[in-house]
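Missing here: one protein chain of the complex. Every other protein chain is in place.
By letter and in written order, the chains are A and B; residue numbering begins at 1 in each of them.
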Amino acid sequence: MMPPVKAIETRGLCKTFGGLMVADKVDFALEAGARHALIGPNGAGKTSLVNMLTGAIPPSAGKIYLSGEEVTHLSGAARVHRGLARTFQINTLFGELSALDNVALAIAERRGIAWRLWRAACRYREVHDECMILLESLGLAADASRRVADLDYGKQRLVEIAVALGLKPKVLLLDEPAAGVPSLESGRILDVLDALPAEVAILIIEHDMELVFRFAQRITVLVRGQILCQGTPDEIAADARVQEVYLGGEHG
Amino acid sequence: MAASGNLQGYAGSARLRPLELLPWVLAIATYFLAQGYLALASYVLIICLFALSLDLIVGYAGIVTLGHAAYFGFGAYVAGILAVHCSSDPLLGLVAACLASAVFGAATGALILRTQGLALIMLTLAMSSIVFEVANKWTGLTGGTDGLQGVPIAPILGSFSFDMFGRTAYLYCLAVLIVGWWLVRTIVYSPFGRALVGTRENAARMQAIGAPVYLRRLLAYTIAAALAGTAGALLTQTTQFVGLSVVGFELSGEILVILVLGGVGRIYGALVGPVVYIVARDYFAKQSPDYWYLGIGILLMLVVLFARGGILGLVDKAKARFS
Partner (left out) sequence: METFIASVVSVAFHGLAYGMVLYAISVGLSITMGLMGFVNLAHGVFAMAGGYLVITAMAWLGLPWLPALILSCLAVAVASTMLERWLYARFYGASELEQVLFTMGLIFAAVALARLAYGPLPHAATLPPMLKGQIELAGRAFPTYRVFVIITSAVLVALLWIGLERTRWGAMVRAAVDNRGMAQSIGIHTSRLFTLTFAVGSGLAALGGALGSDLIPMTPTYPFEQLVYFLIVVSIGGTGTLRGPFVGALLIGVGDTACKYWLPEFGSFFIYAATFGILLWRPHGMLGRA
């Protein structure tokens, strides 16, 4: 019996910026349907790893696989079409457009209609309806026609997730989804994360340990570009090396 | 600087609103009521088409170019040279200029759009300077500084000859402008148009949702070049002359000013700007060209400082205050 194909896998992934090594022979794997968290102190190389997975920056060495297919030199857009989606640590949205339009752009790309020049966008009711369903599932239906820049930060974070979900990804990379959100509103984000489809593999970078331990089934700790250890939340919590790393740090 | 314009891309409606017919009502009224000014009015229509093409690039795709006159001039010269050497049929010349400008636009755009920021602006400048120098020095083909005079033009479809009052010319330009306007409007409301706005608002986000940003911008750029070339051809055919004034930085700068004055990124700014600018210039520049340029320079600085949406932006603000 073949082992199940991993959603994402890296082998020997390395990246140096000038003299600084931000990824040092990283062998990382994300299982299908996973709920996986990537943690580590600032500067550990977490965002660089995500950027390499999405294709934003090329690795210095090593290989990346998406659902068993090698994508190391494939463009970011091509990886999106193979089912990879991400959110950004800082809201990267179309501020002047409505929440609905933000998500609709992603859905249109996925459905392959974004090259159509002829028929008006608003006549594609199926896109509009799919948007509304998605926004409703995130509790944003009332804000659909509001300008995203006018929404409060927590809602913008949710739109950020909605845009990624609009791509119906097989793998979802969430870069600090609760970052900057006042704790009153982060509960909504937690609920959304809990309700994400089971077959989607999710990797979440976070500093908020409460969220990590509530959400993750598996945790990878990255320190100075190397994987320190991986395991279940209990194993990580009990690991002495992890405690050392975090007692020296400032987050929680 | 680009207006938010239509907030509801995938919501709302794309149906023609009655106010959108106003420009055409006015255009037809001009035909009947301003028979003595049809030459100037034709020029306004041509510049409207030129401005629409620029709005597609600057307003919707968000590409800052200082060399758009290169395509206008290219189309103008293609139409002129074709009429002088091959056939003076206007529709043939129009189509030839449109296609040639599309090819030229695609070729230059493919190179230029690989860059961004200062390099991109400089490449547009360099490219348009090259077109200027070629037009300037290749005297045998382009007439150099004298240009091509007395470009022959046959009657449209064999029947409608160009009369000396400019009536045929005006209706010809109006017909082409309406087609061009309809094309731009359709594109802007389409999924492609919405995606283009996305690349303007946040190119990184567009890439992260799998959009081929470079190719999208290239298509928009090519279409805009084709439209600009068509406008240039119209100018050659209706004035029976093409000279160096159709290429170069001054025209590129001027069309940018015209568009900004009307309002960038909202189609109708490209119709309002030329009317106001050209009519005003025709009046003031006769009095004193120097004071005209001084006024335009100051006005442009004031618009950028205080009224970024141009005339239509001010209209929007006034409407908001009174409702």
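Just so it is clear, a residue touches a chain if its C-beta (ideal position, glycine included) is under 8 Å from a C-beta of that chain, and two chains touch if they have at least 3 such contacts.
All of these numbers come straight from a predicted model, not from anything done at the bench.
Counted over the whole complex, the shown chains touched by the missing one are B.
Remark: the omitted chain is touched by one listed residue; of B:40, B:84, B:125 or B:315 this is B:125.
Annotation: of B:88, B:136 or B:186, B:136 touches the absent chain (contact as defined above).
Among B:167, B:281 or B:308, only B:308 touches the chain that is left out of the view. By the touch criterion stated above, the residues of chain B touching the omitted chain are 1-2, 58, 64, 66, 111, 114-119, 121-123, 125-127, 129-130, 133-134, 136-137, 249-250, 253, 256-257, 260, 264, 290-294, 296-301, 303-305, 308.
Following the convention adopted for this analysis, only the chains that are shown with their structure count from here on.
Inter-chain spacing, taken between the CA centroids of chain A and chain B, is 42 Å.
Of all the residues in chain B, the ones that touch chain A in their complex are 4, 7-14, 186-187, 189-195, 197-198, 201-202, 204-212, 216. For chain A in complex with chain B, the residues that touch the partner chain are 54, 76-78, 80-81, 85-86, 88, 92-98, 100-101, 104-106, 108-110, 113-124, 127-128, 131, 144-145, 147, 163, 166-167.
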